[in-house]
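See structure below.
Just one protein chain is left out here, and the rest sit where they should.
Showing subunit A:
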Amino acid sequence: MSNTKQPISNRLRSLPVASGGGLPSKTPTRRSPLPAGEAPPLPLLHQALHPPNPMGDPHLLSSAHPAAAAASARKHPGPIDERFSDPSPHITKRPRVAADAAATVGSAPYPEEEVRSLVIMAGGIYPLARAEALRGLAAVLEKAGTGCCDGAGIVECCYGCAVELMRDEDEGVRLAVVRLVGLCAQKFAARMDVDAKSDGDIMDLIFQQLSSMARDMCTKVRIEAFGALGKMQRVSDGVLLQSLSKKVIKTDTMSGTIIKGQKLPPKLKIPCAAGIFAHGIEDEFYQVRTAACTSLGALAKFSSQYAEKALDLLMDMMNDDTETVRLQTLQALFHMATYGYLSMQEKHMHMFLGLLVDANALIRNAARKILGLVNLPKLQMFKSAIDCLIASLEKNPEEQDIYGILFSIGKNHGSFSANIAKHLAKEIATASDGELILDRPRVKALIIVSISAPFSDDKHKKLDIPSIIFSHAISLLGKVSCALGEEVNQDSLLSYLCHKGGMPLWGNRSVSVEFGESESCKVETVEVGEQIENTAKATKCLDRVLVMQSVESILQTVEGAWTMRMSCDVCEARTILRTCKEELKVLAENSSGSIGAFLSFLCEYLDAIRLVVELWQLIQLDNSYTVGLTAPDILLEKLNISVRRMECCYAGLNRGLEVQVMELALLANLLGLSNIGACSKAVLSKLVWIINRLEGLCADGSCELSDFSREIKKTFEADHIGSALIRNIHTSVELFRLKPTTDFGALKAISGVLQVCDNNSENPQSYICGLPVGVSFNISLWNISSNHRLWLHMSIGESVQHTFLDFSSFEGDGEVKSGSMVVPLNTTPMAHSFVLRVCLIMECYGGISSNQERHGGPSDCVVQLSDELDVYFVSTGQR
């Protein structure tokens, strides 16, 4: 039996068995949940399977120093470590596995079974079979969810198998290995995300393994390896920097080479990452160069030091003889710029500005986009960039988006643009009539740059732009508004320019609102909007880090708006909230998965906040209680619906989010109380329910009961009828603080899409008056589980029909289910034609339902899942 082929993972695992002896107190308690007799204690079993090898068996070696091994295990309490040093890792996981598997038993076989047989097949003698087995493993891995515990062992297992085959003779196998290792890396990264901050040793190791694959002789393997490298996360700085330089960087910490006391085989030391990108960009095949450039850019977000050095390499690629590579390089630079990791230096400027006048329009365009985002540290560089843009504009006058770029570059460098503005003003002043022709691109460009200065970030300096510039800018209104994008309309822009230009105001209105005292705030939102607009338009797939950055900045704005509400500037607050929501919407449209769900959740949240703000204003204005359906009633109903949607339409709300929702529900009910002015029993019971729920959520101390809820609880306990509550309502509401959390875990949005087959207003469905008619729908449902109760809500004018939706026969996996069905419409009106409005609704279970009566339909506590759909009918006689 040879020991050389034993995979690393196995060796890693064999260590803890030995070290388990060093921690005797730990083992019995851990094993206690195991039913007796189901499996023998692991160390024994392990030895039964691995008869002790007298020579060089690592676990024997380590068992010679059990104390040392145990000590090292104690020193690094990362999750990976935990997994490996845990004496019986899978036994401790087992209860959870069993609980999970209980639901699926019988329907799907254990993924372990699949993995086991695939791993055995991967050891076969036929290369094609080996490759296929690896692809199979990748497929299993992809299916297994990241967070769920039954995926845990699988990832290690697949990884171990892949590592073993990394040096395979067949390139097809190696290709499959790279894919699998890349996938494993993603799973590891995702898991660490959920777990905790961990030392990324395993990620470093994978990075190096992939690097060594990136020097493969097979082109396809290289392409794949560079692709996988670009998707790595949590790689340490040292390894990243090493990947740029062929010369081995000496590191004093040899943590990379020794992982958990296991000396790595010599092939996996840091040098195998050495200069991998330097090799990649020199590759013979442009596909490899392209992949290397992409990855170079993608990794830049993890380390600024790396980004700086990577930039040098990328700039050299501008000389590449293949256009695809140059474009990809620009794309990578753009990527770096969006993350704010692109710091252009003087030595790069010559090469980069050359691209602005490139013969190829695509390259020019890409280079401009980057220029709109970068930060230029020196005035000289700024001026040369502006000059180059102007030259480009003169050469290609049809490229009007240059104005937009000029505006944003000016905005990014406020003080530099102010400088430009000063010079321009002088020029305008000294120029005699006719000399300064506004039509000249140069003047146009400079004016745009100048007026962009007030929008800049440099708040600490008061930038005074000569008013003459603004008065000149008026004639360029079209260009300016074009440069600003859509979010500012021309009228307000004009009045702003007039205002700034010191002209007698044409239409004195709204200046103060739009740009007056609240200028700072407005500018901020405009800016946020523009930044996001830029990124959203350009990068199709926004990724997590970027989105979270934007979300955080938006949420800060929202919090600011909430405090503004206190100062009764409700109009302003409302506008800001609305803008923020629009921005979130843009982000949400471009995101998917749990982050997309979170964004739509936030949209909902902002909606609710806005409603609260509006409602509060109405309540404050009008203290006399009125009877009947009034504006507050409508707002309140809207607010309730919004809260209910947040409660019910998102699966996997974590504690923080749920507390957030519950507090909002509390607030909504409180406002309801104040609106009615008396305490109805239903509302009171709801309040009790919410408070209890909140207490339950905060019971284990993971989050704290806010002052607001505590205050209400106190008042409520003192006085069960709730009259005190109404008296104190103002002080209570004042206590409410907005604390949106950005930690969303594995949030999923529950939603549905309803489509009707072959029907529109031009092509209505025919029916016979008074007789039932069948309507066929295509329905897709997202994240619906079997215990949700869905109904089809069909209405014709006032009459409503509810049909229960049985989706058990729908096809699809846990995430998406879809199917088509024919739903009968029981009564049709006696009319020539009518429009049926259909939507999907879901019952809120366990919610705050007040009315338990059902008339064959759903409970009255429902949320709408899909958009409302119009189905057109025309009676047969009319056709």
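Everything that follows uses one rule, which is that a contact is a pair of C-beta atoms (placed from the backbone, for glycine too) under 8 Å apart; a residue touches a chain by one contact, two chains touch by 3 or more; residues count from 1.
Following the convention adopted for this analysis, contacts and distances are computed from a predicted model.
Asks: Among "Mitochondrial inner membrane protease subunit", "E2 ubiquitin-conjugating enzyme", "Cullin family profile domain-containing protein" or "Integrator complex subunit 11", find the name that the UniProt record gives to the complex chain excluded from display.
Replies: Protein name of the absent chain (UniProt record): "Integrator complex subunit 11".
Asks: Decide which residue listed in A:V119, A:L210 or A:V871 touches the omitted chain of the complex.
Replies: Checking the options A:V119, A:L210 or A:V871, the one contacting the hidden chain is A:V119.
Asks: Residues of subunit A in contact with the chain that isn't shown?
Replies: For subunit A, the residues touching the absent chain are 1-2, 5-7, 9-10, 13, 38-39, 42, 45-46, 48-49, 51, 88-91, 93-94, 97, 110, 112-113, 115-116, 119-120, 123, 153-154, 156-157, 160-161, 164, 167-169, 212, 215-217, 246-247, 266-267, 269, 271-272, 274-275, 278-279, 281-286, 313, 316-317, 319, 321-322.
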